[in-house]
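One protein chain is absent from this view; the other protein chains keep their places.
So, chain A:
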Amino acid sequence: MTADPGVPVVSDDLPALARQARWQVVKTVTSSKAGHIGGPLSMMDLLVSLYFRQLNIRPEEPDWADRDRFVLSKGHAAIGLYAVLALRGFLPLDELPTFDKGDSRLQGHPDVTRLPGLDSSTGSLGQGLSVGVGMALGARLAKKPFHTWVLLGDGEIQEGMVWEAVQVAARYRLSNLTAIIDRNGLQQFGLPSSEDTVRTDRGDRRDPWFGVDLAAVFTAFGWRVLEIDGHDYGQIDNAYALAQAGDHADRPTVIIAHTVKGKGLSLAEGVHTWHSIVPSAEDFERARQELEPDELELLDAHATSAPTMNGASA
């Protein structure tokens, strides 16, 4: 595997990292008795690939001014981000159990005032892309080369504020901004779907964008659109490279990544009720069988310090 000069490559085993991160999500939510599962799992391959192959960041210097920026707009997936940040060396793995507890740096939604390594607070949905627009404008004004990435849920882009940001990003030709949409097709409740009672005229499907050609919408708004399988690392890497490439310097890029909510945990895959759920003891055991990585003992041995990944470089 190759990467741009200056971009650290810290692991070439993304599936193992993603499985480990997914396991940390399920374990943490179970022990904390709070949090979300479906969304963190659907975005995990996108996030692991971003943090271990793309972002120009320094875990030992989280406030480094020239770092690439990342905003998790779908802030309720915070535990997924915390798990990846821990694996990437921004915080100890054994801090994850403090998630959502008093005085913790790992709040239920990302809090930029508490945890170094976060670039923005998020939680009230639909706000992250606007922050990314400001970061990208700032990078251009300061003549800094960093790239800004914003990961959005397909549910939260129902918020009008998202489309305010979409139109401004295109008008300012923010080619240094990439939006990634975790297109898992499910939101917390949505509209009930039943084979017998579907009324398409009412949008009776749980998919928040049922009946809408999202790629065409973004294209019409002046964005470059890449549509991928959000669990295929080859497609993810390719899209990330294209998003950062200079051959479309007049437009921001959106990567519409088709994903499966709850991915990696068979009980949860495609089941909207796993949006936020605390697994039962039985479900947890099943998750352990499916997700607990072989490398767990190795990683736990490094739990109180920044873990060293295969092929890590400073």
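Note that contacts are C-beta pairs under 8 Å (C-beta built on N, C-alpha and C of every residue); 3 or more make two chains touch, one makes a residue touch a chain; residues count from 1.
Assume contacts and distances are computed from a predicted model.
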Exercise for the section: Out of "Amidohydrolase family protein", "Multiple sugar transport system substrate-binding protein", "Putative transketolase" or "4Fe-4S ferredoxin", flag the one the UniProt entry gives for the chain missing from this complex. Expected result: "Putative transketolase"
Practice task
Can you work out which residue in A:133, A:152 or A:257 touches the chain that's missing from view?
Solution key: A:133
Exercise for the section: Just name the one of A:45, A:95 or A:119 that touches the chain not displayed here. Expected result: A:119
Fill in the blank from the handout: Per the touch rule stated above, chain A touches the missing chain via residues 65, 69, 111-113, 119-124, 127-139, 141-142, 144, 160-161, 164-165, 167-168, 171-172
